[in-house]
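Only a single protein chain was left out; the remaining protein chains are all shown in position.
And now, subunit A:
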Amino acid sequence: MPLLRVSALHKYYGDNHVLKGVDLSIEEGEVVAIIGRSGSGKSTLLRTLNGLESISDGVIEVDGEYLDAARADLRSLRQKVGMVFQQFNLFPHLSVGENVMLAPQVVKKTSKGEARQLAEQMLARVGLGEKFNAYPDQLSGGQQQRVAIARALAMSPKVLLCDEITSALDPELVTEVLGVVRQLAKEGMTLIMVTHEMRFAREVGDKLVFMHQGKVHEVGNPREVFAAPQTAELANFIGAVAQAS
């Protein structure tokens, strides 16, 4: 049974039909890269998976949590689905350690001592154990993004959503963040990432999802799909990206 299943998912913004019947199934431990042109619905799809965007029709199931247009237990869904954002979104008034400790304390009622221990572990995991008492504005973009990953991990999610997490970073900082993601993938974390890092998707991904005009246009093993795209749209897209880089 898949860890996450999306069936016949539709999303409208007013008259704008953004997602036009998305079906997707993801197994535990899979690393999924979602690619596509801007406006193809890839970010919207990702954001529906933890309820940041409501859905108009269809069903999302994550590890027993059930979400449709009418009902959703977002609190318990979101404890299973972590998310990391393009702009990091660290809390500026809290130290790095407090950023990681906050949600376990507030949502899971973890004691302060335990939360602190957890935060220390998570920060060590992303290589920032020594930054516990620093504030977000004292860190580089790459470090901030790694803190954001540690913060999401502290809730022990089943799936981690990554929404273009390296797009706001200077090129030389991309590697350190991708290194952390690669490590998570190796440890068996289920990852769903919207990304422009095609090489990374090819190297680390188990599944590539190509979104086009609000639908999953092509799915497959990244290495095979990149080598031999089955649709003209994906071939075009890969060509355009290759030219740009």
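We take it that contacts are C-beta pairs under 8 Å (C-beta built on N, C-alpha and C of every residue); 3 or more make two chains touch, one makes a residue touch a chain; residues count from 1.
In the analysis below, contacts and distances are computed from a predicted model.
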item	value
Chain not present in the shown complex, as UniProt names it (candidates "ABC transporter permease", "Dihydroxyacetone kinase DhaK subunit", "Fenitrothion hydrolase" or "Proteasome subunit beta")	"ABC transporter permease"
Residue, one of A:42, A:78 or A:146, that touches the chain absent here	A:78
Residues belonging to subunit A that touch the chain removed from view	50-52, 74-76, 78-79, 81-83, 85, 87, 89-95, 102-103, 106-107, 135, 148, 151-152, 155
